[in-house]
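The complex appears here minus one protein chain, its other protein chains still in place.
For chain A:
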Amino acid sequence: MSDQSSQSQSLTNNWDSLQVEVAQYINSDVRVPLQYSENTKPLSGFVQRLKGKHGRFRGNLSGKRVEFTGRTVISPDPNLKINEVAVPILMAQILSYPERVSHHNIERLRQCVRNGPTKYPGAKFIKHPDGTEISLTSKVRHRHADDLKYGYIVCRHLQDGDIILFNRQPSLHRMSIMSHRARIMPWRTLRFNESVCNPYNADFDGDEMNMHVPQTEEARTEALMLMGVQNNLCTPKNGEILVASTQDFLTSSYLITRKDTFYDRASFSLICSYMGDAMDPIDLPTPALVKPVELWTGKQLFSILLRPHAKMRVYVNLTVAEKNYGKSGETMCPKDGFVYIRNSELISGQLGKATLGNGSKDGLYSVLLRDYSAHAAATCMNRLAKLSARWIGNHGFSIGINDVQPGIVLNKEKKVTIDKGYGQCIDYIGSYKSGSLDLLPGCNNAETLEANITGTLNNIRERTANVCMNNLHWRNSPLIMSQCGSKGSPINIAQMVACVGQQSVGGRRAPNGFVDRTLPHFEREAKDPDAKGFVQNSFYTGLSATEFFFHTMGGREGLVDTAVKTADTGYMARRLMKALEDLSVHYDGTVRNASVCIVQFVYGGDAMDPGQMEEKSGLPLNFERLFMKAKATCPAVEQKSLSIEEIDKTMDEIIGDRLSESTGTPEGESSQAFSASSNKEGGMETFDNSLRKFIQKKYPNSDLMLKLNGKEHPDEDKGYLEKIASNICGVTRQQLMVFLETCISRYSLKKIEGGTAIGAIGAHSIGEPGTQMTLKTFHFAGVASMNVTLGVPRIKEIINAAKKINTPIITTALQSDNNEIIAKIVKGRIEKTLLEQVAKSIKTSQASRSASIVITLDMTKIQGAHLSVDAYTVKESILKTKRMKLKEQQVKVLDHRKLEIVMHADKKKLQFELHGLKNKISKVVVKGIDTVERAIILNEAKEKDPSANKKMKLLVEGTGLLSVMGIEGVEGRKTTSNHIIEVQHTLGIEAARKKIIDEIQYTMSSHGMTIDIRHMMLLADLMTFKGEVLGITRYGVQKMKDSVLMLASFERTSDHLFNASAHGKVDKIEGVSECIIMGIPVQIGTGMLKVRQSVKPIELTYGPDPIIS
């Protein structure tokens, strides 16, 4: 009996442990009863092999290890062209390219074969057409070389001019991997032109980069056409130029173009020969100074750089205001800060980052790229790189201790500024202590003090920075670098020379780490600048002990921030990419996902390519610049300028003609209709309208002078007046025609191409700037006390479609926005007012079996706050409050400002209940919306002009958009919240879409980043196209996508796989992820097209085929 039971026991035991084994075989993370868990580390189960970053899905299927790659340290070489990369010989001997032997290359390849695998231009293998492969390590390779025939394939070493892909991690956008041409060079680093640092975000402090060698001609061509550096000078994020001069190139250009650099003929010619290795023909211009000595200026040097000889037909026209432009006088700016290039001649201005650097839309390279070609821009960059590297090598540029030594004037001014600021702070503290501080709107005493002191102290640093900029000698190296924009800011200089400034932790002054003080060196409750982390000293003078400690506090925050940020933004970028990867533009202009479900009818509302937009705000063309160019390149000479009527006529002719043929197609019509109906964010008017408007705006002022003078002067002067007028602002027929033609033809080239993987581009464009944002930044929305979440946390909230956000704010418009009293009344209606806030007293009185609470309202306070509250309304709100358990009879109104609440209860409980009730009563909301924290009145007009009409707005902190809109006095139609989910529930899905766009736009712009609105539109459309707001999270993505493989490669791999197998799901392998996993060409871009052939249906014959036919 016992034997049997023990037997069955062991059977169940074994059964269970078998179950455990099987479960662990599949998923080793599965929870196991303790007695079965072995101490030995279990083998990883199937699930573990699949999931996670290094699992089968993400580690082996979505990304694979490849051959023909190399990786080493990078270093700069300005002598290389921007599309070249220097590959060490050692690498070139390992990497190879299979070249097919032909009539043209047979001798060269024979030599390679003879050289074998160890001597540089050599080869590693020969492949015969029948598939046999011969290694060339043996001595017989000389025979193989002689036997080489057409059609054989020689795996030869990498040679000059071979196409390679060059990449640096993190690959945040598509410019992180670009195609270059190889230059085989000695030594061991990969080298490239510094101008290409920006797209890779590379520097040379030990960075390493990867290279890949495409192995087929098709791959090479595609790489060159699509990924070539020359075709990626611009970022598709916003159309700004990304490959541009940096650092030393800017510094030397800045110094060369200084107004007082002069060269005699010898040195001028020498520098001219720098830029083209003395190989290019150069036309030497007449010297700017003819007498007493022949001298050329640095600006003439730049004119040569742009257009070395007369046969070169590049006419650049641009105006740029540099950093040090004095805001008036245009070219006559005394600091020479206004750059004007007319017909490739540098007229005025000292060149700096705005003209030559990245991140601008009307800089030199952008203009070259748009008006001429990528090649023109690239050659110009090459020339500038060579010129400046060699020039600065001779000129010398270094930094020393004397560059950061402040002068007597500077020290004195610094002392004055600091003393003044300190005095101000002490005054603030004094009035804070005495309670006489003028409160800022929405702040209490302490907050006001903090805001004031912080403002003053930040001002000190700014002021000292200005003093530095004004007092340092112009030869000061840090000053030069900061002015031309190559490195450093005025603040950096001020920190070295004058004053380090306020150290902050978490956006505030140093926190109290000890009891009521920051450090034991200070008195308790000390609020003066020194005690809260203001560093008076500069890095040159050295920091005191406490200052140093505060500085480390600030420094650590920065370090922690960057560490946290990378992980956070990386995950965000991954999610964005997974959600957007398969969106592409189809040939009908729609944006669809992989299962051809329409996400947008017309991309961005106007089907324009964001990477090619020329205007700052994202419009396709910068009319102003084009008009200037047309006028400068087509000199009027003998032609007469047109009158208003003539202009009108010409315009009608050309626009009518050209636009009807180019955009009059049904497609064009629809795009216009869409942009009109969806009212795209202001600027996107239809093209011809905006063109007309521009001309109409342009020419009335051209006739102003003619008319004005026509009256005063008789006929004889008219001739010359006309001449001047046409010189000043006339337009000839040719100029107008050229302008309109360029506008129209260029516009039609800017349409987005079918097949563009616009989803991936959009994901990059939003993900990449995320990495540059500091993690936690709080900004002020006009009011000092009102914080809004910004930066990465905010972007995360938006794309997660978070139900609960950190700082929900409802922006309320008022029906009458010019009256402060009305604004206050409305504010009172919205803001939550508790009974204790309006009660003068809440008294309890107690008898033996009954007790009562008498509430006296403070009517002066109520009237002061413009609340319509009296005892009757208070009674109502008490009764309305939940969990109060009071009957109507219990609450008695004594008079309009007094009411009594009577209680009946046991004697024992009475005491407790009375106090409980008293506490509850005091928290009763007598007026306003429960979910609202507070409301702040904002006067928008005041900031600009105090005398102007007031324009009141209410900012409401909290949720409850619907109730706020319902409040009397609120203009409901113009009231909105920054809480996207709430907007969706209250106003609908379209409003939510608009809100997503606006909020991302706002967040990005407050970090000084511009992103083309079309990317955000696409993201917003993707989040809303299912009819509800879906976040870019595992839940949202699951609802957007159908493919199991895609979901499995995203998150929760095993769940999706189990689920799919249980339900017998089918995956059509349409999306990007699936295709990559299966190793099939992706159906986006060039893979979108398929050659189809109509094949006759096969006739099936029944019965066996005849053996002999």
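Here, contacts are C-beta pairs under 8 Å (C-beta built on N, C-alpha and C of every residue); 3 or more make two chains touch, one makes a residue touch a chain; residues count from 1.
By our rule, contacts and distances are computed from a predicted model.
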{"item": "Record-based protein name (UniProt) of the chain missing from this complex, from \"ER membrane protein complex subunit 2\", \"DNA-directed RNA polymerases I, II, and III subunit RPABC3\", \"WD repeat-containing protein 74 isoform X1\" or \"Exoribonuclease phosphorolytic domain-containing protein\"", "value": "\"DNA-directed RNA polymerases I, II, and III subunit RPABC3\""}
{"item": "Candidate in contact with the missing chain, chosen from A:L284, A:A446 or A:C597", "value": "A:L284"}
{"item": "Option from A:R56, A:K124, A:K299 or A:R461 whose C-beta touches the chain left out", "value": "A:K299"}
{"item": "Residue touching the undisplayed chain, where the options are A:D260, A:E645 or A:D906", "value": "A:D260"}
{"item": "Contact residue for the chain not shown (choose from A:D336, A:D688, A:D817 or A:E831)", "value": "A:D336"}
{"item": "Hidden partner chain, residues of chain A it touches", "value": "257-260, 262, 265, 283-293, 295-300, 326, 331-332, 334-336, 340, 342-343, 345-348, 474, 632, 635-636, 705, 708-709, 717, 720-721, 723-724, 727-728"}
